[in-house]
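Only a single protein chain was left out; the remaining protein chains are all shown in position.
Should a chain be cited, it is by its letter among A, B and C, assigned in written order, with residues numbered from 1 in that chain.
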Amino acid sequence: MDEPLRIIGNGTDVPDRDVPDGLTDKDLIELYRWLVLLRTFDERAVALQRQGRIGTYPLYWGEEGTQAGPLYACSDTDWVFPSYRQCAVATLRGAPPSVILGWCRGYGGPAGFYNPRTYRVAPICVPIATHLPHAVGLAWAAKIRGEDTVSLAWIGDGGTSEGDFHEALNFASVFKTATVFVCVNNQWAISTPVTRQMATATVAEKAAAYAMPAERVDGFDPLACYDAARRAVQRAREGGGPSLIEAFCYRLGPHGTADDPRLYRDDREAERWRPLEPVGRMASFLARLGVLDDATRDGIAGEAKDRVAAAVRELEAIEPPGPEVLFDHVYAGERPWSLEEGLRELRALRRREGD
Amino acid sequence: MDEPLRIIGNGTDVPDRDVPDGLTDKDLIELYRWLVLLRTFDERAVALQRQGRIGTYPLYWGEEGTQAGPLYACSDTDWVFPSYRQCAVATLRGAPPSVILGWCRGYGGPAGFYNPRTYRVAPICVPIATHLPHAVGLAWAAKIRGEDTVSLAWIGDGGTSEGDFHEALNFASVFKTATVFVCVNNQWAISTPVTRQMATATVAEKAAAYAMPAERVDGFDPLACYDAARRAVQRAREGGGPSLIEAFCYRLGPHGTADDPRLYRDDREAERWRPLEPVGRMASFLARLGVLDDATRDGIAGEAKDRVAAAVRELEAIEPPGPEVLFDHVYAGERPWSLEEGLRELRALRRREGD
Amino acid sequence: MAQLNMVEALNLGLHQAMRADERVVVMGEDIASTGGVFRVTAGLKDAFGEARVIDTPLAESGIVGTAIGMSIYGLRPVAEVQFDAFVYPAFDQIVVHAARYAWRSAGTTPASIVIRIPFGGGVRAPELHSDSPEALFCHVPGLKVVCPTTPADARDVLLAAIADPDPVIVMEPKRVYRAGRSEVPDEAPIDIADADGALAELMRARVARDGDDLAIVTYGATTPLCVAAAERLEAEHGVSAEVLDLRGLFPLDVEAITEAASRCGRALVVHEAPRHAGLGAEVSSLIHERAILDLEAPVLRVTGFDVPFPQFANEDDYLPSVERIVAGAVEVLEF
Partner (left out) sequence: MAQLNMVEALNLGLHQAMRADERVVVMGEDIASTGGVFRVTAGLKDAFGEARVIDTPLAESGIVGTAIGMSIYGLRPVAEVQFDAFVYPAFDQIVVHAARYAWRSAGTTPASIVIRIPFGGGVRAPELHSDSPEALFCHVPGLKVVCPTTPADARDVLLAAIADPDPVIVMEPKRVYRAGRSEVPDEAPIDIADADGALAELMRARVARDGDDLAIVTYGATTPLCVAAAERLEAEHGVSAEVLDLRGLFPLDVEAITEAASRCGRALVVHEAPRHAGLGAEVSSLIHERAILDLEAPVLRVTGFDVPFPQFANEDDYLPSVERIVAGAVEVLEF
């Protein structure tokens, strides 16, 4: 089994490697900014959940590098396809964080769903692995049109067991679509360890079934994630077809805010992985490089905090969707009569109940 | 890409290899008998279809070795799971060929369906790849019970694209079930060539995704098919888990009697593969070995012809199922009232129509 | 104006759609090289090239899933499911994605795909080649489900479905495919680039036969049988039965259904799918809910039985026949 690619060392015995091709100091700072924004959002969302202000929340604490790194490797015109675990990734493409929080609060309509076409970010996908064929179809459509748009999709280690994972990778490899599959192997699918999910030692090996290039990277290393994705995106854009990236890491938190990992794993294991987490590690690396001074670092932290705080205020300011939201957007075209009738019934009832 | 295992040479420049371990002369003759029975059945079924006496028929001309070989490698207590392409394989376990013909004639009930438990042969499976998880579950059940029953399932090259193929192989490898997957790569899925079905050069490569041993064999060579299956069955029985065998061959006939391959491929390609067909080849091999003389050969041919002819007579003698068959066996337990009512309605109508 | 059967009409529609609009792609198992097992897609690959007319791997979830992805990028894919019962592997993609993409994107990004499903029995096919799964789709909000019965409707419905922004399941009654020819105007009546509302019009019920005493509500392959039954009712019982060919299965043309039932005072629903929780139940409920005071008898159903579609030697025992329809009609009439 190949050692996962690692660029950021630990400042002592594990040496740093060179900054990946094409990343300027400005890029490094921008990528760091993304990591901090994701982290800040995540921590705030967990707090909001504890306060009962949003519903169950699929925190991604520690996986920021698997999200920001590959996204940074994409052009703005490329499309990305998150699972629920990358719920906030659209904010890095400019989607209002308040909409993601709205989604977490169970809002429908524009208060909880963004326009995928505006950000080239597909809707947050709850059913496991089902978004992978979409990513393939999208890049395929671009190819049919003679455009070089790349699609990138995230999937978990557990998700590799679903039939749609296989069908998507197979279609992608047969039609050589410009698709990058990023499998975040955090070694857990709720309570199921990756060793019970697959017989292979790695996810990357699975690419052999599709004659697809694959690479394993340290999922806690944002630059390794970036670098592998950069190569895969470039290959895809040049017509070289799809790739599989395994971002090997560890799910540091519970599966979601409703989950209690003590039922099925030893906390100490997570503790051992924790020092590798990407945000602090990236900060130290940038400090070692002399790219990030304390003032900039604090500035970025403050900015993120302000942005998320503003999002929370926006969330609280938004009028919760009324009952009409049930019937809105079910169809892009005209509402079928049975929805119209339902809406009338609901309105009549509301009136009667003085509600 | 490994050359597929080949045991039977061509009598001139391609040398024969040794008879596989564990096969006596008697076994060789018995295996030949199986091949001839399958061939005779297949040819007769095609003729019956042309006469309109059965419906569309999925002929398997040329693939007899991929069926008889692996089956011969199983113990009688092992279970096998055919697709439609192995429709007659149960006859090798003693199921009446007339029932298979009944199935082809569109009969339901006992006239068209055999009892899988009697023959340890699952029902003929029409929906592609969906029987593979059953084979896995069956061997898994045996393992849970502490029994060493092996399951063996056939699938086509096209079938490898379905999600169920992936899920089955993954479950098998995770739980180390005693399952042998035989993929008959005849290079066509109706009109779709295998090159459009997968990006890998072989099916065998896909086993890497499941850390599963795999082997490619000449699918026109019954002994190669037998030998690889023998090793896989033995490994499975000893707790070594599942295997994938790729029986590489060529679909010599049309997809089924309703298909016209001239729409999508050149007849000459099939002609080039035809000399490799297993029945004649096995006969020559056995003759070279001195195991099969002309009299035995004719005897076997005659026996098979008689058995199939008897089956055709039985088929013609069977009373076609009456309308009750619709309602029989839908449930193993008592018939729900809505079926009872349907049956009453149908009977009343029949009476009224004097039918 | 050509005389076409339904296969030819659908084929014409696909040619017209692909010619009119570059966004249209056609995909499925064996649809390009062979022109499809029913030949509905014949000639398309030669005319439009294999980039837009695509033989896919054998994986229905993959087919529908990639079609959804294509539509997100702005294409208008038309996916064929080879036979009815092979849509089940794609059921998940249809229910959790095709039906919900508009909703999940606040209306911005519907899954603008068409799924063509040759369906139903009567063609002596092997197991799982004769299912009628339409009611399943009609219970899933977010989809439109349509079933044309005449060649001209088939062509027009297909064009309108492609033009429609929402996901449309086109149920094609395979028993009707080659059952007869009728006139199909040469000109495509629908401009795909500008025909959002066209489908709604084509989903209005069609009066297949006029009548006043009994409304027979049906769709697909049972439509001609209902017309034949109506003729027999006229001849043998002096009863004038109207036959409504629904076309739209979701949304249903509730006005036409209720109007006919009210006017006639008696109604019968006919379909090939099993009865229990089938579409007939919905039609019957709608009529009773809206027009019970106009009814002189309960609405009855003549349908497939609550059994798996049988092996084909007995399919005629399963399928609603003219006799069964007449018997059902008489039961309603004599109530």
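Throughout what follows, a contact is a pair of C-beta atoms (placed from the backbone, for glycine too) under 8 Å apart; a residue touches a chain by one contact, two chains touch by 3 or more.
A quick note: this is a predicted structure, and the numbers were derived from the prediction, not measured.
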Query raised in the report: Omitted chain: which shown chains does it touch?
Result: A, B, C
Query raised in the report: Touching the left-out chain: which of B:N170, B:Q197, B:S243 or B:T257?
Result: B:N170
Query raised in the report: Looking at B:Y57, B:Y84, B:Y114 or B:W154, which makes contact with the chain not pictured?
Result: B:Y114
Query raised in the report: Pick from C:Y88, C:F119, C:Y177 or C:Y219: which residue touches the chain that isn't shown?
Result: C:Y88
Report task. Mind listing the subunit A residues that contact the chain we can't see here? Result -> 55-56, 84, 103, 105-108, 112, 126-128, 158-159, 161-164, 189-192, 196-198, 263-264, 320-321, 323, 325-327, 330, 336, 338-339, 342-343, 345-346, 349, 352-353
Query raised in the report: What residues on subunit C make contact with the chain left out of this view?
Result: 85, 88-89, 91-92, 95-96, 99-100, 103-104, 127-128, 135-136, 138-142, 250, 273-274, 276-282, 284-285, 288-290, 292, 295, 297-301, 305-308
Requested in this report: Could you list which residues of subunit B touch the chain missing from the display?
Outcome: 79, 108-110, 112-118, 122-123, 127, 130-145, 149, 151, 163-164, 167-168, 170-171, 174, 328-334, 336-339
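In this text, only the chains that are shown with their structure count from here on.
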Query - Most distant chain from subunit C, judged by the mean position of its C-alpha atoms - result: A
**Report entry** Where subunit C touches two or more other chains, by residue
**Finding:** 57, 59, 61-62, 89
Query raised in the report: When you check subunit B against every other chain, which residues touch at least two of them?
Result: 161-164, 196-198
